[in-house]
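To start, I am sharing the structure in question, which I have written as structure tokens.
Some chains omitted; the rest stay in position.
We just call them A and B in the order they show up, numbering each chain from 1.
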Amino acid sequence: MLIVMDHAATAAQIAAVNESVEKMGLRPEAIPGSQRTAIGVLGNQGYIDDSAIRNLAGVREVIHVSKPYKLVSRDFHPDSTIVKVGKVELGGDLPVVMMAGPCSVESEAQMLASACIVKQAGADILRGGAFKPRTGPHSFQGLGVEGLKLLRQAGDEVGMPVVTEVMRIGQLDDVCRYADLIQIGARNMQNFDLLKEVGKLKFPVLLKRGMSATIEEFLAAAEYILAEGNGQVILCERGIRTFETATRNTLDLTVVPLVQQMSHLPIIVDPSHATGRRDLVPIMAKAAVVSGAQGLMIEVHNDPAQALCDGAQSLDGAGFTQLMLDLRQLKF
Amino acid sequence: MLIVMDHAATAAQIAAVNESVEKMGLRPEAIPGSQRTAIGVLGNQGYIDDSAIRNLAGVREVIHVSKPYKLVSRDFHPDSTIVKVGKVELGGDLPVVMMAGPCSVESEAQMLASACIVKQAGADILRGGAFKPRTGPHSFQGLGVEGLKLLRQAGDEVGMPVVTEVMRIGQLDDVCRYADLIQIGARNMQNFDLLKEVGKLKFPVLLKRGMSATIEEFLAAAEYILAEGNGQVILCERGIRTFETATRNTLDLTVVPLVQQMSHLPIIVDPSHATGRRDLVPIMAKAAVVSGAQGLMIEVHNDPAQALCDGAQSLDGAGFTQLMLDLRQLKF
């Protein structure tokens, strides 16, 4: 931590800051400059809470050098983490893992038809939502545990591991019974209680980036899970909120190589939620793979026009099959 | 809902859209223009899920006229709602209600000292956090139920109702036992399960705006609570996330008169979290009152330099007392 003093800070103010630093068990070291004094803070083992210092008299700015995460950092864990979902492995230089399926589980027939489509096209993991977060209370909210069973059944039928979202701690037992990979949605990225609970499990987790989360906050959220002992975490970029309204969100692909530099955890991309438009999904899926994504999550529905949720961003069977062919052609 | 067709949309494409609208039990009505056709959708009683239509061939854009909320709307409920917290009433043209206290409950002594300060200065409701959402897992996480008891005890001692944040459904019983007003934090604004549960209670709720929530999403979140039968909701603006980094968040005061036009629910402002800086809190508190805020929430600590959480944005006793005096002088 670096504490930058005002141009006109007095010796007494500098002494008071030094004292506060020492009270925290740390060591202040003055860095005199031609225009102002700065105070380096030494001796910490990680991120420091600066609230006792930030507003002391004469302090102009507090600059953090340590980050609010450490276990997820590649700095301290150079080897890439491989996450295992059923028999599927994801991470490092392994081939891109395809997760695909409908937004919501709607019925046995729909789930099975969708599963057959994605399996036949070559997907690795089946997705399907049983508990749905919806912006307004009057929309379809998911089938609940019944949906979990239908998802599991469809996965078993076609021989694929399954991923589904958990929205609250009370659903964890059910989700772990029926799924192979637990998804934490963007709206829950900073639901710290939920993060801690999944951190106590021996179960792989897919953590989606919050729609206005910085990369630092995204990694700090993953840190909550690792701090409890669960290192099987996959990160997922799904678009951020900006002033642009022509797409549902703004897909931030630069985050992929950046996170791979900063962290040993794998990162995948969800172009369906990022763009919100079926016609943009295939091209952005390819761009995501070229940017280094270690997996993709794609919404596929056997009959998008009848989908109860997010039909506008779902590919149909033909569209997804074509995308899989195109991805196999990709050489980069 | 209005469906705008492409300039070159064919008659068959228009017919297909009409058919889809009718399948949803609604009535399409063509609005031919000089450059393109639009289709008005009539017969709905509220917001329509457009996902079956948005990506049909020939559709250029779908424009919503209805909003994803109705119960919170002033359009359908012209009279302002008054929320009752203990003996304190808030809303409509009632005097501004002051909520104040420390970010976290840290100890019996700290809580009582802070309560005495805010009571003496004239605050109406005592705040204090027992369950704390923190960005990184290595920061102080709150005292839990023990903190709730200390908060209640301090409130009783000085004769003030108390408000505290609930972070998950499992904490609701405890929070309702010890508090008079339940706070849903910004990170949980779209934790829909939690919203539904508090909607089932007969208990006043303080709902904070998510840091990247639009006004429409904010009101739709409140709709979740009202839809379950609980109309005692206070909204709270606490700053939004923008590109600006000089303050913790960007305080959006225009939301105050705008929400009051759109909704009958009261709205208060939290300048402490919005600015993140003690020196900016008093002036923005006054600006908030002038913009029409029906209440304020201010962080006050008996010894901010020693606070375990958010000390940099907490006022001390002298600062808060001065603010209360200044607010009484305010004539507008």
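Note that in this section contacts are C-beta pairs under 8 Å (C-beta built on N, C-alpha and C of every residue); 3 or more make two chains touch, one makes a residue touch a chain.
Predicted model, so just to flag it, every value in this text is computed and none were measured.
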Full complex, copies of the single sequence (shown: 2): 4
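The working rule: only the chains that are shown with their structure count from here on.
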Rounded Å distance, chain A centre to chain B centre (Cα mean): 25
Partner chain A, residues of chain B touching it in the complex: 20, 46-47, 49-52, 54-56, 68-69, 133-141, 167-170, 187-188, 190-196, 211-212, 217, 220, 223-224, 227-228, 241, 277-279, 304-313
